[in-house]
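Complex shown without one protein chain; remaining protein chains in place.
Note that the chains are named A and B in the order they appear, and that numbering of residues resets to 1 at the start of each chain.
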Amino acid sequence: MKLFALITVIITGALLLYASKDFPAWGDPLSPANNSELSRHYITETRVETEVPNIVTAVLADYRGYDTMFETVVIFVAGLGILAVLRQSPSAGEPLPVPRDRFQERDMITIMTCRLTVPLIQLFALYVLAHGHYSPGGGFQGGVMFGASFILIALTGGLSEALKRLSEQRAIFLAALGVLIYAGTGLLCMFLGKNFLDYHILSQWLPDTTAVKARYHAMLIVEIGVAFTVTAIMFTIYATLSSKGRMRGGL
Amino acid sequence: MIPSFDIVILIFLVVTAVIALTLKDLLASAMVLGIYSFLMCLLWAEMSAVDVAFTEATVGAGVSTVIMIATVYQTTRKSRD
Partner (left out) sequence: MEAFIANFNYWIYIILMMIGLFAMIAKKNLIKKLVGMSIFQTAIILFYVSIGVKQGATIPILPEEAVHPKTTAGETSHHNGEDGDAHAGELPEIDAQDYTNPIPHVLMLTAIVVGVGTLGLALAIAQRVHYHYGTLEETEILKQIQSGQ
């Protein structure tokens, strides 16, 4: 098996290395990908069409919003899949293992440090989410950081402590709510007579906005939807995997 | 892009990838994979892909490592290869 793998890998690698001499030079500003009309349009016209300085956020949430919506759905489905695989497994009914030594007890110092840092992490996560228009960040990063703060609580205070703050049912509800916010924004545009996720038209509903500002604000709304889903699913993945589907005990 | 920085990180990347796959202890393997992700994040920041680097720092180096360690804790720590 090793030999077969080695032969396959060497042949594939050799072919790819042979193909690599046809690639454009690394970092060439005039390569086909960098010099395309689409790329130039995004760089020069985003500021006029959406007034968002961070081009990546604008392309993610507006121009390619349909793509991002289904990426959010993929995260949601992955979370549901993990729950389906482990929550129904016979291991979920097993009794908890007995603590092996005294290090299993929760330590005062880590719990207090966690209590001090978790609010700061959550505040920073909200900042990353809200400031995604002007700096690197956005729904995915802010959501993962918010989920990571719950994981930190689970690591220091035990899984039950974290589940008190974000229970399984509430997490699934939040994840579904995130997808609903995203798809709902799209449907609202359709309802008002434009294409799915065409945010221009929302200026009718958002008070005191032009068409450009409507796109600007709608991006924040869909990013919030993404953040809800990602937060809930990241925590659910950790809670399920670390407790073998029991949702008790944990690491 | 800074070429000298680039070369150093790329060499470290190959080294950490090989170490992560050869270690017999799965917990250590997961930790080295976390290092690999952080190096990758550094490389993307250097390639001026800041959003991608930020995502990799939170997802690849943070959550992935944690869930992998959770699985190793719940299953077994030893690997035969």
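The working rule: contacts are C-beta pairs under 8 Å (C-beta built on N, C-alpha and C of every residue); 3 or more make two chains touch, one makes a residue touch a chain.
What you see is a predicted model; the values in this text were computed from it and never measured.
Chemist: If I'm reading the header right, one chain is hidden. Which shown chains does it touch across the whole complex?
Modeler: Across all of the complex, the chain we cannot see touches A, B.
Chemist: Can you name the residues of chain B that touch the chain not displayed here?
Modeler: 1, 3, 6-7, 10-11, 13-14, 17-18, 20-21, 26, 29-30, 33, 36-37, 40, 43-44, 47-52, 55-56, 59-60, 63-64, 67-68, 70-72, 74-76, 79-81
Chemist: Taking the full complex into account, what residues of chain A touch the chain not shown?
Modeler: Answer for chain A: residues 1-2, 4-6, 8-10, 12-13, 16-17, 20-21, 23, 25-29, 31, 33-34, 38-40, 42-44, 46-48, 51-56, 59-60, 64, 67-68, 71, 74-75, 77-79, 81-82, 85-86, 89-91, 134-136, 140, 144, 209-213, 230, 233-234, 237, 240-241, 244-245 touch the chain left out.
The working rule: only the chains that are shown with their structure count from here on.
Chemist: At what distance in angstrom does the C-alpha mean of chain B lie from that of chain A?
Modeler: Here the centre of chain B sits 19 Å away from the centre of chain A.
Chemist: In the complex, go through chain A and note every residue touching chain B.
Modeler: Touching chain B: residues 27, 54, 56-57, 128, 136-138, 140-141, 144-145, 147-148, 151, 155, 234, 237-238, 241-244, 251 of chain A.
Chemist: Across the complex, what residues on chain B touch chain A?
Modeler: 1, 50-51, 53-55, 58-59, 62-63, 66-67, 69-71, 73-74
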